[in-house]
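Note that one protein chain is taken out, while the other chains of the complex remain in position.
== chain A ==
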Amino acid sequence: MDNNISESPLRPKWRKVAYGGMQPGFDDNHTDESFLEDMVMNANVVKRDILKVMQDSVCISQYLCIVALVGLVWTHTLQSTLDENSLLLLDASLFGSGFLVLLLTKEMRSLNLLFHYVLNISFFTTGLYILAPIYHTLTRSISSDSIWAVTVSLVLLHLFLHDYSGSTIKAPVALKNPSLTSCVSLNASVVASVFIASRLPSRLHVFAIMLFSLQVFLFAPFVTYCIKKFSFRLHLLFSFGLMAVTLALVYTLHHLLFVLLLGLLVFISIVCPYWLIRIQEYKFEINGPWDEAKLCFNVTD
């Protein structure tokens, strides 16, 4: 009797449970044929348009141009074609235009926030002015070539790690701190500007160039981000204007560099989007019940 009961075909059906221990008659890793039913293929794939991608890549070209402009200013200052007064004037005009842009793009409505920014900037300015004598004599015993080499490598590092999608500086109410890589890229740019500044002839030069570099590296992404949010057309216009100005200035400096920059811009804005569209068709991704769970909201404290 007992044998009959135990060998009867009434085996309990396998159920998918998270907790519940081993089910009698089944292995620990048993799954039935319904396992692959939940598999999803290419769930997150976005169909990309070549024009859209090219428009998005303008961001990168724009920032590349900004960095190239900073490099131009550095070169001209080191060659003493730019004196300290014009540098300070450039600083002031950049400040003014930046604030104007921020005010106009409606991002900054609160006067309090503006005051906060002004306070921080004044702190930085004072600190830079105090530190300028130290920066002035910092690398006197080191040769210019090694300084240039270090600076170029640091700028390259900065460009690689830069956060092109957003801006490093955000409104203080923003929840997320900037990621570590963007901070590292910012540090690299600051160190590079310190190295350049330490080669300059006078303290005022040092102060002006440090202020300029910090302004550009800190606030230019923010300003462009604001412009882009305000109006995409304006953003495109601004970018193309910037590219033209940069190319023209580089052309006056050095022809080879002009060719290099032009090639880079073409590569970034045309070749890379086309490349991306071409390799898009090889994309294959699967999702299923084996994936780890993802949070669909931000965890804040």
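FYI, a residue touches a chain if its C-beta (ideal position, glycine included) is under 8 Å from a C-beta of that chain, and two chains touch if they have at least 3 such contacts; residues count from 1.
By our rule, contacts and distances are computed from a predicted model.
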Listed names "Membrane magnesium transporter-like", "Protein YIPF", "N-acetylglucosaminyl transferase component" or "pyruvate dehydrogenase (acetyl-transferring)", matching UniProt entry of the absent chain: "N-acetylglucosaminyl transferase component"
Of A:Phe195, A:Phe212 or A:Phe238, the one touching the omitted chain in the full complex: A:Phe195
Touching residue (missing chain; options A:Asn29, A:Gln79, A:Ser141 or A:Thr252): A:Ser141
Option touching the unshown chain, where A:Gly127, A:Gly263 or A:Pro289 are the choices: A:Gly127
Touching residues on chain A - with respect to the absent chain: 120, 124, 127-128, 131, 134-135, 137-142, 168-169, 177-178, 180, 183-184, 186-187, 190-191, 194-195, 214, 218
